[in-house]
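Only a single protein chain was left out; the remaining protein chains are all shown in position.
Per-chain residue numbering starts at 1, and chain names A and B are given in the order in which the chains are listed.
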Amino acid sequence: MTDTALAPPMTRSAGVDFDSTEARELLKRRYRAEARFKALGLLAVLVTAAFLAFLLVDILRKGIPSFFEHRATLTVNFDAALIDPKGTRDPADLREGDYQALVRAALQSQFPEAQDRRTRRALDGMISSGAVDDLRQAVLANPGLIGQSRVMPLLFSSDADLFLRQRDTLITRRTGSGPLRVEGESNAVTLRGGGAAFRAALAESKTFLAERRRALLAELATLPAAGSNAGVDTKRTELEQAAASIQARIADANAPETLTDREPSLLVAIGDGILKITEIGANEAKATTLIAPKPGSIITEWSLLTLRVPETNRRVNDNVSAWLEILAQRGLTERAFNARFFQNGDSREPELAGIRGALIGSALTLMVTLLLCVPIGVAAAIYLEEFAPKNRFTDLLEVNINNLAAVPSIVFGLLGLAVFLNAFDLPRSAPLVGGLVLALLVLPTIIIASRAALKAVPPSIKEAALGVGASHQQAVFHHVLPLAMPGIMTGTIIGMAHALGETAPLLMIGMVAFIVDIPGAITEAATVLPVQIFLWSDLPELAFQSRTAGAIIVLLGFLLVMNAAAVILRRMFERRW
Amino acid sequence: MNDIAPLAVPPEQADAPRPKITARNINVHYGEKHALKDVSVDVPEKGVMAFIGPSGCGKSTFLRCINRMNDTIPICRVTGDLRMDGRDIYEPGLDPVLLRARVGMVFQKPNPFPKSIYENVAYGPRLHGLAGDKTEIDEIVVSALKKASLFEEVKDRLKDSGTSLSGGQQQRLCIARAIAVRPQVILMDEPCSALDPIATAKIEELIDELRTNFTIVIVTHSMQQAARVSQRTAFFHLGKLIEDGVTDQIFMNPRHELTRNYITGRFG
Partner (left out) sequence: MAGLDLTGRIGGVDVSIIYFSLLLLMSACAYVLARGRAAEGARDRSFHSRPTYHGLLAFSTVALPMFAVFVAGAFLTQLVAERQALAALDPALVADSLRRGAALRQIADILSGRPVSGDVSALAAAVDTARSVRQIAAAAIYALGLAAGVAGLLFALRRITPDFKARNSFERLVSIVLMLCAGIAVLTTVGIVFSVVFETFRFFQRVPPLEFLTGTHWSPQTAIRADQGGSSGAFGIVPLLTGTLLISTIAMLVAGPIGLFAAIYMAEYASPRFRAIAKPVLEILAGIPTVVLGFFAALTVAPLIRVAGQSLGLDVASESALAAGLVMGMMIIPFVSSLSDDVITAVPQSLRDGSFGLGATKSETIKRVILPAALPGIVSAFMLAISRAVGETMIVVMAAGLAANLTFNPLDAVTTFTVQIKTILVGDQEFDSAKTLAAFALGFVLFFFTLTLNVIALAIIRRYREQYD
C-alpha cells in the first residue's frame, strides 16, 4: 500500500510509512510476540491436562490390581477329626474347629518336603488367614462337606499375591542349553552341564558385582579427605579392600561365584522341582533342593530362573518363590475378582481389607448432611433472595456467607470438635457429627447455588402470580421455587460431591479410628471413604498402597457419577428465558 | 497500489471526487443470516460520508467491513471486492493490524481504556512505533488532543483516568486516540448516540473540522445529523444499499421511493 497524501499538520510532517523496513521489522516482532503469548496460554492448558492425565493414569495403574486377588485352588480334605472332633455337627462346635489345619494339610500334600518348623511356617504363611475363615464359613453353610475332599479357592497372603502379580517381571526365565547331570541330593547337589551351560548366568552375576563395585567407589568418593579422622580412615580402608576383592573376582571371568542372599537368586527348574544355586561356575553349579524334582540323573529339559532382586530385599524368600512358581506351573493358582474389597470392613491384613465399612460410613454421613443442609440451605436462599429486607444486616449476612465458603475446611473440624463433641457431648467418630460438620461446610455452597437458581427465574413469573392475587409466599413457593428446582438440585449434587471427598474436618472429630465393623447407625463409630484412603496411605505395606489406590478409584467413580448427574440435570432442564 | 486496474466509475457517480474506498458486491453472512446483500458504493477521499437507514439495515456491518473488525467474530463471512486506494482490503497478504492503523474507528459507546487520558492517546502510537522517545509521544498526544478539541479541557489532568471524563469528553478522547495513529480514514459508528445534544454538537463541529484532513465515514440513524455533517450520504435498507449520492440530493430529491419514505418519516 502506498501512502497517498496524508498530511495532517502534526509533529512529523510526513505520514506514517508502514512499508519501510523498519516498520516491517516492528510488525514482525509484534507478531512473534503474539505467537509466543498464545503458545504460552496453550502450554498452560496442556500442562494442566497432562498433570491430570498423569495423576489418573498413576492412580489407575496402582489401583486396578487391587480389584483382583490370587487364590490357590487346592484340594482340601474336610477331616472330621479336625473340625468336628466331638462329632456333634453343632454350629457352635463347628465354629471352634481347627480349619488352619485343613489349609496346612492341603499345602503339605503339595509340598511334602517342607518338614522343619521354619519352612512349614513359611509355607503356611503363603495362605491368608482369610482362607481359614472362608473354609469355616463354607462348612457352617454346608456341614455336608465334612469328611469330603473338595477343591477350594484359598486366598493367598498379600506378599504371595504381590509376587504372583509381578511374577513375570520379577523372574527372568531362560531355557537351559544341553543336558544337565544331577549328582547328590537335598542340600548338596552338584549340577554339571556340558558346553558352558552356566556361562551366561555367571557373566550376569559378574555384571552385578561390577554394579556393586561402582556403588562402593561412589561411597568412597563421598568420604572426607584422608587423615582427617581415624574412623573415616578405617572405613576407607575397608571400602578400598572390598572394592579390590570384587575387582579381582570380576577380572577372572571363569572363576566360580558364591551366591548369597545379597546377590540375585538363581534357581534351576527341573520339571516339577526347583533347585537353588549356591555356587556357580561356567560348567558346574552347586545347589540346594527347594522342591525335589522327579529323580533322574541326566536332565535334558531344564530352565534357569533369575530373581533380580536379592533375597534380603524381598518380602518373599526363594523358598516361597519356588512354591508359588510351582503352584502356578501346576495350574493351581487363579486370579479372580476381589469381591472381598467391597464386602469387608477395614483389616490389618491388606488382602482382607475392604471398603464396605467406609462406604456405609460415607453414605450415613452424607445422608445426615443432605437432610440438614438442603432444607436449611434452600430456606436460607429463599429468605435472602425473596424476603430479606435490603439493609445493613442482610448485607452482613451475605458477606458472611461468601466468606464462610472460603474458610479452610479444617477450621470447620475445630468447630465440630469444640462445639459438637466437647460442648454438646455428641459421640466421637460418629456419622452424626461428621454429617453435621459437613452440612455446615457445604451450606454456603448450597445457599449460593440456590440463590443463583432463584435469581435466574425471571421476575415476570412472580409478577404474574402476584397479579392474579397470590400472596408473596404463594408466588414464591408455587411458581418461583419449582422453576428454580433443577438449579438447586444441581448445586446440591455438587455440594454433596464436595462433602463426599472432604477429609480434614472429619479427622478432627475422630473419624480416623481403626474400625472393622460395618456401622449400622449414625451414632456408631464409623469412618468414611476419604478418611479410609488417608489411613491406608499411611501404612507401610506395599499391598496397602494398591488398596489405597483402589479405594481412590471407587471414590473418583462416585464423584464422576455425581458430577455427570449434575451436568445431565443442567442440560435437561436448561431453560433460556 | 498501482498494479490495480482502474475501476470503471459508474455513471451516476461521475460527479464524485476520486474514491478512497470502493466496494463492489459486498455480501456478509452471520452464520445463517444474510446481513449485507450485494452492496456497491464508493467513498470519496477527504470529506464525510454518512450511512443512514433503519436499525438492523446493515450500515454498521458494512462499516466494520472496512477495517475488518468483523474478523473478530468467528461466524462472520465477508465476500465481494472491497478496496482502499485500489488495494484489496481482504487480500490474504494484507495485515488487518496495519489496515486498522490506517482506518481508525470510533464506537457507538465511548470506550476509553481504564487508564490515564495520556495513556489512552499514547497507546496507539506506542503500538505502531510511531514515536522514538518520550518527547515525541508527548507531542503526538498533545497534538491529537488539540485536534480533537479536548486539550484545553484536560491539559491539567492528563494523568487522570479516561473514565473520569464526561460522556462527550470520553468520545472526543476516543477520537483523539484514533487520530493519534494518523489514519487516513476514520470510521464512526453512531458516535453521538450515547451523548446529550450539547456534546453531540461539539462532536459534529469536530467532525466538520477533521474532514479537511481525513476521510470520514459516519453511521448514524439521525437524518438531521447526516444532513448537517456529511457531503455524501448512502441509504441502506434490509441489508441492501438503496441509493447513494450527494447529501443535498438524497435529502431534497431522492431517486428511490424507499428513501423518500424514510426521509419523510413514514418508517424508520
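Throughout what follows, contacts are C-beta pairs under 8 Å (C-beta built on N, C-alpha and C of every residue); 3 or more make two chains touch, one makes a residue touch a chain.
Everything numeric here is computed off the predicted structure, so don't read it as measured data.
Novice: Quick one: say which of B:65, B:131 or B:178 touches the chain that got left out.
Specialist: Going through B:65, B:131 or B:178 one by one, B:178 is the residue touching the chain not shown.
Novice: Hey, which of A:138, A:250 or A:419 is the one touching the hidden chain?
Specialist: In the full complex, the listed residue that touches the missing chain is A:419.
Novice: Given the contact definition stated above, which residue among B:100, B:147, B:172 or B:228 touches the chain not shown here?
Specialist: Considering all chains, including the one not shown, the answer is B:100.
Novice: With the missing chain put back, which residues of chain B would touch it? List them for me.
Specialist: 67, 69, 72, 74, 97-101, 104-107, 109, 111-115, 123-124, 127-128, 174, 177-178, 181
Novice: For chain A, which positions touch the chain that isn't shown here?
Specialist: 30-31, 33-34, 36-38, 40-45, 47-49, 51-52, 55, 58-59, 62, 375-377, 379-380, 382-384, 387-388, 397, 399-404, 406-415, 417-419, 422, 424-427, 440, 443-444, 447, 471, 473, 497-498, 500-504, 507-508, 510, 512, 523, 530-531, 533-534, 537-538, 545, 548-549, 552, 555-556, 559, 563
Just so it is clear, only the chains that are shown with their structure count from here on.
Novice: Quick check on the complex: what are the chain A residues that touch chain B?
Specialist: Per the stated touch rule, the residues are 1-2, 4, 6-8, 10-11, 15-16, 18, 22-23, 26-27, 30.
Novice: Using the touch rule from the top, collect the residues of chain B that touch chain A in their complex.
Specialist: Interface residues on chain B, with respect to chain A: 1-2, 84-85, 87, 94-95, 97-98, 101-102, 127-130, 136, 139-140, 143-144, 147, 179, 181-182, 184, 213-214.
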